[in-house]
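Coming up: chain A.
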Amino acid sequence: MNKPAARFAVTVLVLMALFPAGCQQDAGPEIEDHRPLDDGTIVAIGDSLTEGYEVAPEEAYPAELERKLRRQGYSYRVINAGISGETSSGVLSRIQWTLKLKPDIVILVTGANDGLRGIDPQLTATNIDAIVRQLKARNITVIVGGMQMVRNLGKDYTGAFARIYPAVAQKRGVILIPFFLAGVAGNPQLNQADGIHPTAEGYRVIVANIFPYVVEALKEHQAKIKKN
Partner candidate 1 sequence: MNMIEARQMTKTYTIGDRQICVLDKVSLAVPAGEFLVVKGSSGSGKTTLLSLLSGLDKPTAGRVFLEDQDITDTKEDDLAPLRNGLIGFVFQSFHLVPSLTALENVMFPAELAHDPHAREKAHHLLKRVGLQGRADNFPHQLSGGEKQRAAMCRALINHPKIIFADEPTGNLDSANGRAVLELLLEFHRERQTTLVLVTHNEEIAKVADRMVVLLDGRMDHGG
Partner candidate 2 sequence: MLHVHFILRQISRSRKQAAIFVLGAALAIVTLVGVNGFATSIHRALLKDARTLHGADIIIRSNHEFSRALSNALARLAQTGAVAGARIWEFYSVVRTEDDQASLLAHLKVVEPGYPFFGKVKLRSRRDFARVLIGGQIVVAPEVLSRLRLKLGDRLHVGGARLTIADVVLQEPDRPTNFFSLGPRIFIAAADLQRLDLVHKGSRVRYIHLLKVDNPRHLNRLAHELEAAAEPGVERVTTFKTAESRLKRFFDNFLFFLSLIGIFTLLLAGIGIQSALNAFLREKEQTIAIMKTVGATGSFFTRHYVVVLVALGLSGTIIGLLGGYLLQVIMGLLLGDFLPENVKLIITGPEILRSLGLGVVVVAMFSFLPLYRLRDLKPISIFRKELVPPPKGLVYYLIAAALFLFFTGLVFWQVRAIRPGLYFVLGVTLLILVTAVLAEFVLRLLKRLRLPSLVLRQALKGLFRPRNATRSILIALTASLAAIFSIYLLECNLDAAFIKSYPPDAPNLFFLDIQPSQHLEFTQALGMDAEYYPIVQGKILAVKGERIDARRERQRRGDNLGRTFYLTYRNHLLQDEVIVQGQQLFRPDWDERQVSVMDTVAEIKDMGIGDRITFKIQGIALEVRIASIRTRTRESLRPFFYFVFPEDTLREAPQTIFTAVRVATPAIPALQTTITKKFPNISVIDVTATIATFARILKRLSRVIRFFTLFSIVAGVLIILSSISATRWARIREAVYYKILGAKAAFVKKVFALENLFLGATSAVLALLLSQTGSWLICRSVFHIPYRPFVYASLLLVLATVLLVLLVGLITSLAILRGKPDSFLREQTQE
């Protein structure tokens, strides 16, 4: 039950995945069923912010986004492809696996774990750029979620980090959410006790924030379909 070694191993692994995976995620039937809805598939790639650390799976932003899309009359399926603790290098490594989900649109929100480990922003920039390039090569509509680093790391670092996202978006011509956690980061009411992970309420704010960019992407995607 309370095996110390078990706890230890969990600690090691938790650390490996800086944000330990939630304890109560359920696999919703919509994830098991990969057939796209009428309009297309959105794959949310990212870390614990995407996966929804310590919140129910239907409360994490991909599920919330799908509901909001439906309410607004968009029949898109949103697949949660978040892996807690993953860095941008991890995303780059698994991008081929993720492509098996045959996304029409990808929302890429990664880099937070890079920042929390003090990884050189240059490396994160290179990784994100490579990921976007590969997605674009498959004619996938890409939204890049911008990220800012916690301020305790120092102005030099947070500055360099924040510049990554606009730079890649501009270079690759993809849609940019300026700051994925805008209005949520640093607000104790919208975050869990760890001060980092949004609550269900926080995710609703996030979805409201990013919704215009998603709609923009949907339009781009539908335009592509018409072209074909």
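Rule of thumb we're sticking to: a residue touches a chain if its C-beta (ideal position, glycine included) is under 8 Å from a C-beta of that chain, and two chains touch if they have at least 3 such contacts; residues count from 1.
These made the cut because all candidates are chains of the complex that A comes from, given by their letters.
Keep in mind that what you see is a predicted model, and the values were worked out from it rather than measured.
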**OP:** Quickly now, which of 1 or 2 touches chain A in the complex? Give its number.
**Re:** 2
Original post:
Inside the complex, what are the residues of chain A that reach candidate 2?
Top reply: 1-9, 11-13, 15-17, 20-27, 31-32, 34, 56-57, 79-81, 83-84, 86-90, 92-94, 97-98, 100-101, 114, 116-120, 123, 127, 148, 150-157, 185-186, 188, 193-196
